[in-house]
Structures are given as structure tokens and as C-alpha cells.
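What follows is a set of notes on a single structure, which appears directly below.
A single protein chain has been removed from this complex, and every other one stays in its place.
The block that comes next holds chain A.
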Amino acid sequence: MVGLSVGEKHFIQGGIAQDLRSDGRKRLTYRPIYVETGVIPQAHGSARVRLGATDVIASVKAELGKPSALQPDKGNIAIYVDCSPTAAPMFEGRGGEELSTELSVALQRCLLGGKSGAGAGIDPTSLVVVEGKVCWDLYIDGLVISSDGNLLDALAAAIKAALSNTGIPKVNVAADATSDEQPEVNISDEEFLQFDTSGIPVIVTLTKVGRHYIVDATSEEESQMSSAVSISVNRKGHICGLTKRGGVGLDPSIILDMISVAKHVSEQLINKLDSEIAAAEASEEES
């Protein structure tokens, strides 16, 4: 991240105060989102999302495994994010690890719900094959290729697109399984089950600069932030997760205001994202 001179910082802060950012956007406008699906053929589902200069890829792989003893009717889902050293100079070597863990944890909180699996955006009960014995393990991996701010929103959008693109193979269970043995399973190569992604939330990150909040900050604007709150909202308008970054404390009334702004912005974002994902899948089928 190159530094900014005092004059440039002042210009950015002035722009945000006057509702006209450096690239002409208003405070609550997103950059154009560009979605491509099916970029990794070996994975069961994948997507690439570009938000301005921010570029991320998400991939979904499914493997058969055993459900945990505490929740025999639910599959396992793991989310992990990696920041590639090519994304920004500060990610060289092991510099990106801290950010990767922070992003992974935030996404897990928003998409996977609590320890008991309640309130998850992705329904884990749809992943079970034979209750108590066999279930699907989903591994969702995110890779940050280029970083220009607002990584969390881009990753959440990429995961949503990748899950819409995911096809889990149909499994035929051998009928004569006794209760103690592992049942035989036949993984079909032909038939696939599509995932239901209407319940998956999107993440809206509100960055506070001065007295105003902006949505979808570039890395220059993020360097000026006092704090940032990432709110995960689903289609019904329910909050699925909340993360706050930044050292400056916030008054509770500001947080409530940010939540209502995020709900308002998320409606447009969900619709835009759904239409982009549909367009991407359509063009993938053509090619």
C-alpha cells in the first residue's frame, strides 16, 4: 500500500464529506461487480468476482465424510481464505496470514452460524447422506488475487456465486446396510444436486471516515478509516453476522444507524448479485 500525502488524504476526506468520492461514486454506491462462474473445472463449484480492482476466487469441493457425534444429521462445512502474495506487497511471505485468519473467521461467523449450527446461511442438513454415518464435507476456499479494498464483501459474493454453481453428485446408498457397518455408497457421475442459495446472506461493509460512512471502500479510502463494521444480511432482511474492525470506539446509536443503512443497501446488492450470477451461469452454459 503506497502512502498518501497530506493533500491527497484531505481530498479523499473532503470527497466523502461532500458525497462525491474520487471516482465519482456516492457514499452508498458499489463499484461495478463482475461475476464469472465455473472458473475451476476440477472443483464442484467455483466463481470469480471482480469489484473494481479487487479480484477474488472462491471454490467449493465436496468429499464424503462422517458427521460429528453431536450432530449426526448435519454435514460439515469449512471456510478458509488465503491472501495470495500477488495481491499486495504487504502479503509477501507470511504477511498475509493475519488478514487471512481474520477474513476466514468473519466469513465463518456470517455464513455458518453458531456452534449448534443454528442460524446458518447454508443449510447443513441438506448435506447428510446416511444419518449418523455418511455425510458430505464441504470445503469452501477463497483466494484473494488482487486487493483494492472491501475484501470481505467480495469474498462473500464469490462464495455465494460458487455455491450457486456447485453441483453435488447424487449418492446411491446400498440398501442392505446393517447398523454397525459403514454403508456402501455409489457416487454417481451423471446426476448432480444443485444447492439452494436463496438463504445465503451477503456482507455489506460500512467504513466510517470522519462523520460519514461509505460502502465499498477502495484501499486508499480504507487507509483513512476510523472504524469499519461488516454486517451480513440475508434476503429476508435478517442480520446473520456482525464484525467490527478498527481501533476507534463507536457509540451504540451509530452502530444501530449503520445496521439500518446496511439493510437498505443490501436489498439492491442482493438483487444485483443474483442477476450477475444468473448472467454468468448463462454465459458459462453457452461457452
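By definition in this document, a contact is a pair of C-beta atoms (placed from the backbone, for glycine too) under 8 Å apart; a residue touches a chain by one contact, two chains touch by 3 or more; residues count from 1.
By our rule, contacts and distances are computed from a predicted model.
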- Among "Amiloride-sensitive sodium channel subunit delta", "S1 motif domain-containing protein", "Aldehyde dehydrogenase" or "ALA-interacting subunit", UniProt-listed name of the chain not shown: "S1 motif domain-containing protein"
- Item | Selected residue (touches chain absent from view) among A:Thr29, A:Gln71 or A:Ser84 | A:Thr29
- Message: Could you pull out which residues of chain A are in touch with the chain that's been left out?
- Response: 2-8, 10-15, 17-18, 20-26, 29, 32, 34, 50, 276, 279
